[in-house]
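Apart from one protein chain that is not included, each protein chain of the complex appears where it belongs.
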Amino acid sequence: MAPTKLRVGCAGLGRMGKRHALHFLERTPRAELVAASSPDDEELKWAKVHLEPFGVKLYKNYDDMLKHEGLEAVVVASATAVHAEQAIKAIEADKHVLCEKPLSTNVEILSKSQTVVDAALKKPHLKVMCGFSRRFDASYCDAYQKTQSGLIGRPSVFRSQTCDKLDPTGFFVAYAQFSGGIFVDCSIHDIDLALWFFGDDAKVKSVSAVGITAVEPDLRKHNDRDNAVGLVEFHDGRIAYFYASRMMAAGQEDSTEIIGTKGKLSVNTQPASNLVNIYEPTGIRREIPQHYYDRFEWAFVTEANEFTAACLDNKEVPLKIEGAVKAVRIGCALQESLITGKKIFFDEAGNRVEKSNL
Amino acid sequence: MAPTKLRVGCAGLGRMGKRHALHFLERTPRAELVAASSPDDEELKWAKVHLEPFGVKLYKNYDDMLKHEGLEAVVVASATAVHAEQAIKAIEADKHVLCEKPLSTNVEILSKSQTVVDAALKKPHLKVMCGFSRRFDASYCDAYQKTQSGLIGRPSVFRSQTCDKLDPTGFFVAYAQFSGGIFVDCSIHDIDLALWFFGDDAKVKSVSAVGITAVEPDLRKHNDRDNAVGLVEFHDGRIAYFYASRMMAAGQEDSTEIIGTKGKLSVNTQPASNLVNIYEPTGIRREIPQHYYDRFEWAFVTEANEFTAACLDNKEVPLKIEGAVKAVRIGCALQESLITGKKIFFDEAGNRVEKSNL
Amino acid sequence: MAPTKLRVGCAGLGRMGKRHALHFLERTPRAELVAASSPDDEELKWAKVHLEPFGVKLYKNYDDMLKHEGLEAVVVASATAVHAEQAIKAIEADKHVLCEKPLSTNVEILSKSQTVVDAALKKPHLKVMCGFSRRFDASYCDAYQKTQSGLIGRPSVFRSQTCDKLDPTGFFVAYAQFSGGIFVDCSIHDIDLALWFFGDDAKVKSVSAVGITAVEPDLRKHNDRDNAVGLVEFHDGRIAYFYASRMMAAGQEDSTEIIGTKGKLSVNTQPASNLVNIYEPTGIRREIPQHYYDRFEWAFVTEANEFTAACLDNKEVPLKIEGAVKAVRIGCALQESLITGKKIFFDEAGNRVEKSNL
Partner (left out) sequence: MAPTKLRVGCAGLGRMGKRHALHFLERTPRAELVAASSPDDEELKWAKVHLEPFGVKLYKNYDDMLKHEGLEAVVVASATAVHAEQAIKAIEADKHVLCEKPLSTNVEILSKSQTVVDAALKKPHLKVMCGFSRRFDASYCDAYQKTQSGLIGRPSVFRSQTCDKLDPTGFFVAYAQFSGGIFVDCSIHDIDLALWFFGDDAKVKSVSAVGITAVEPDLRKHNDRDNAVGLVEFHDGRIAYFYASRMMAAGQEDSTEIIGTKGKLSVNTQPASNLVNIYEPTGIRREIPQHYYDRFEWAFVTEANEFTAACLDNKEVPLKIEGAVKAVRIGCALQESLITGKKIFFDEAGNRVEKSNL
């Protein structure tokens, strides 16, 4: 008798939705993509060609998909604005949930994101995970295991950056009004990594940030910047600092350093697309990934497989949903500091305090 | 209606056979592994756990598997000694064939390997391909495309090496009696790459080789060496030179340089397992793949997918079977030169000549 | 007739004093080391062996050395506490001055360092330079020229770090009481580089910093930290951020990235002592410089030669003394922010302001 496969539905078939759908259809042996939904006709048209012939039932309406016979898990890959709502509905319908990051993008986080957590807590038999793909990247996993093994002593300083290739179409200006800002959209990954390496119980003591608009002044309309640096201090004597940019010439430059008391690990500080070097009259050149999916394609596939395994084998998911909320919270504080120019302080309980109270 | 999948059987379930079987079972969306065969009970036991539950029918006898209802293609991953025979049987049974390298290992090449070619030529509707996995590696493919685009001018000198990590168990001594020797077992990949980059019509003018037993003198019993360097001259004014070793300390070191009249491409001259660097008191370290499968796993998967696509879509296979025979022929000549110490010359028709005749 | 050589005296023969003396004695063809002074008997003993036999006159008293017949220039390489005083005396005695960094280390900067500047301004025929050796490093010079040529557009974000190898003797704890703190002692170089790449007229808008004592809690006694990150915002829409550490496992890790609107330059983000790679069972390793002199030896030699050329040929010195004061000022502000935890704001005239006034 063939082993059971996890029956998955995919909500949203935009850029990442299409990828998630295909990952579950073709590259997750223990899962079966049984359904997909999108309110968008263009997206459904694509799905008729690429999903339907393989037995995937298509829905225009998310709620209808949730009722699909035998559906066990949902990937929420729709517009960020509905992430929280769709995740909660799925939980209520008793489905496991893999939700694209971020859970939400703004100050309503305490309501929106928290309700996802609340919903999840009520149904502990469900696997609810936020899609921080980097945690599934082979290099980050290797660095994490080495850190856990004690190779670098106590991780104490964490430097990480998410830097996109410059998109001269200015796409990211329009995008800025929905993205939550550069710290919530880009640095959220670095923040999540910091929490992973420092431990989920690391408590923020202060955040401060500065930013500029070096190439796209119009971002200021949406309270955003194209380059920003943020500094996060933790109560247990650790520091994380982040750089985010929309201005890289060469490509996607996401790199991280974990500096411990006995050593250091770096991830992707020498980016490369592959193992080719090009020798030409101007020197020696290597090409690098152009976009985050070039860099993290396999991390997304691994994520799909590990989420599937957690659901089928009733194992703990590698990321707790509470951590995702915490990451958004830090990202929003950095974004606020970026805009106001003020340093923000927190006590160990996570409440804001004035400096004079510390 | 679900699109058709290629129905594949896997012959041989040894180390590589297991991998091929799983690649077709789990990582080749357009293929369906329907059958597998092995004369070995241990291997069949493994298959009962890992293949049978997923609908794969197991056979102890290869000939029986060939009669499996609906079988369309066979992966020949059995012992090298039966590669040629099984490939021919499959062709005669009207199956597409993906045959692990090498087609054969010795001087009977002209009979054994050539009969595979002859069999294939009689059935041009069949796809018959020899598994030179490196041709499917992303970095080699990138280098090839760049070369084809003219980036480095005319490829003129080709340096390539296949160097295994030292296996202190001495496994490779016992293995040497079947392997055909270091040039046939290891350098065959480099030779195939040279033919790829120089063009399949490149004609060998001379070969010469030297070798030593630096760590395993017992290899001499089997007319083999643990380190060998070979030099191949082509009639059209090009040179390829190869290094093969069983003695690498750090891991698998397979690297290649393609030197053209206007530039150079290198592949894997700075090996790395992933994007992590380790900073420790002794310096900065990176880990590298330990074995060929660490390095080429994805190339094998891509090979399975491209072979499948060629069969289903009736496209030409990326490697002609004649090239595989040519590669073995060059490997055997290098091995002969290694043992006799003599330089061997060929005319443009491929016949051996004495130097004085040139 | 032999060309004139610059007659140089060296004040201070401690670790760096010895090096400066030897650079001028042996590696600066257009200079002649004619005198050296130190109040320390051990240092003078060393000088009797290494300097005196080559015609260098030794003095126990700095003021006496200043009167040395024909002396034209002085290298101030004594204890930091007397840098400013000795520099002023030399200027008053009408000597060119090359003064080791920093001019001073603390809040008296406005008095002490400024008086050096004032003294220098009164004697414009003298060359007065502060020894920021990195400006003479071949890689930094190359990066600077490339930046000036427009290769990376407008430099907008500057990341730089000065990170020492962990010294397990705890030497730097005792040293901390004189050093001025980690931002003044280490980051001063990075700050100077930022001013070089951004232009000396870049005006600081805000600074904020955080730090920890990950390995040496006793540093807190001297208001210092062993790891610190600082953030400097400029009024013209640029950002510089700095990391300083006493905790590196592998060696000296001083690296810099200059991120422009059209490209990026990195300096030493892949440190290496030389061109050797070591392949061993644990992977591939390269060794890196252990101390700043390992890394910057040639920069110091170049500095000596360029200072000499400026004096002899009456050319402008490559670094204005005012810049050195500015760098100390920024370093002190970062150090203050590190200790108070407060972000500090400045108006365009360089005056401190409260945030609410901006």
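As written, the chain order gives the labels A, B and C, with residue 1 at the start of each chain.
Convention: a contact is a pair of C-beta atoms (placed from the backbone, for glycine too) under 8 Å apart; a residue touches a chain by one contact, two chains touch by 3 or more.
This is a predicted model, so every value here is computed, not measured.
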| item | value |
| --- | --- |
| Touched by the hidden chain, restricted to displayed chains | A, B, C |
| Contact partner of the left-out chain, one of B:Ser38, B:Ser78, B:Ser187 or B:Ser245 | B:Ser245 |
| Chain not shown: contacting residue from B:Leu219, B:Ile259, B:Ala304 or B:Ala333 | B:Ile259 |
| Hidden-chain contact residue, picked from the options B:Arg15, B:Lys45, B:Lys67 or B:Lys343 | B:Lys343 |
| Sole residue of C:Glu42, C:Asp142, C:Asp201 or C:Glu348 that reaches the chain not shown, by the stated touch rule | C:Asp142 |
| Absent-chain interface as seen on subunit A, which is shown | 248-251, 253, 271-272, 278-288 |
| Contacts of subunit B with the absent chain, listed as residue ranges | 152, 154, 156-157, 159, 206, 208-215, 227, 229, 231, 233, 237-239, 241, 243, 245, 247-250, 259, 261-264, 269-270, 341-343, 355, 358 |
| Residues of subunit C in contact with the chain not shown | 1-3, 25-27, 29, 53-55, 138-139, 142-143, 146, 151-152, 262-271, 273-281 |
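In the analysis below, only the chains that are shown with their structure count from here on.
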| item | value |
| --- | --- |
| Proportion of interface numbers common to subunit A and subunit B (over half same, under half different) | same |
| Chain nearest the overall Cα centroid | A |
| Turn needed to bring subunit B onto subunit C - CA fit, degrees, nearest 5 | 180 |
| Intercentroid distance (Cα basis), subunit B paired with subunit A, Å | 40 |
| Cα-centroid distance, subunit B relative to subunit C, in whole angstrom | 57 |
| Subunit C: positions in contact with at least two other chains | 248-250, 270 |
